[in-house]
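One protein chain omitted, others in place.
Right after this comes chain A.
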Amino acid sequence: MSGSHDHGHDHHDHDHEHPRLSELQLRVRALESLLVEKGLVDPAALDEFIDIYETKVGPRNGARVVARAWTDPAFLDWLRKDASAAIKSFGFEGRQGEHMVVVENTDKVHNLVVCTLCSCYPWPVLGLPPVWYKSSPYRSRAVIDPRGVLADFGTVLPDDVEIKVWDSTAEVRYLVLPQRPAGTETLSEDELADLVTRNSMIGVETVSYPARPAREAAE
């Protein structure tokens, strides 16, 4: 999670070429200085919010939960009965993850999570959602054309697999427990966690072993 600042500066440098971006930059800057002047926000608190969600809370949290569930039957059982408590045992809790449910993929069932109405997403285990999760293409299609959405990610499931789509319409947050890939019997819990992608915990991918090339390239 170290590349984010570079992305930010890339965009920043191009501000002059994008009037709308420039305008937003100014609008947000003006709002921030107004709110600081009025004593409504502490500027150091803003930096803290950003730092937490750029460097501390992200999908590696969820990957640890998944790897534990794959290797520890008692933990899996706990996750099924009380996902919020089981996940909290890692210290992953709080905002946008107060009420957790874990949905398990099997040979016959594949789960996919969406929020058609806005962008509800389990922050403590996955961090902030990617742009595509919040976008109109995903929100509109996940419920009517889940196989089409999976195909956009290169994911093709056998015809006899039933897809369960979870539309997050209240404050319950859903985490997909992907299937453990074959051939990983000798891997440690940490090595297993490294295989688990954010996308597999939303349900748009399955977990591959060896890891997907795209993920390796991104690292």
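Following the convention adopted for this analysis, contacts are C-beta pairs under 8 Å (C-beta built on N, C-alpha and C of every residue); 3 or more make two chains touch, one makes a residue touch a chain; residues count from 1.
The criterion applied here is as follows: contacts and distances are computed from a predicted model.
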| item | value |
| --- | --- |
| Chain not displayed: protein name in its UniProt record ("Quinol:cytochrome c oxidoreductase membrane protein", "Cobalt ABC transporter ATP-binding protein", "Nitrile hydratase subunit beta" or "Cell wall polymerase") | "Nitrile hydratase subunit beta" |
| Missing-chain contacts mapped onto chain A | 1-4, 7-8, 11-12, 21, 24-25, 27-35, 37-42, 44-50, 52-54, 58-59, 93-99, 101, 114, 116-119, 127-128, 130-132, 134-147, 149, 152-153, 162-172, 197-199, 204, 214-215, 218 |
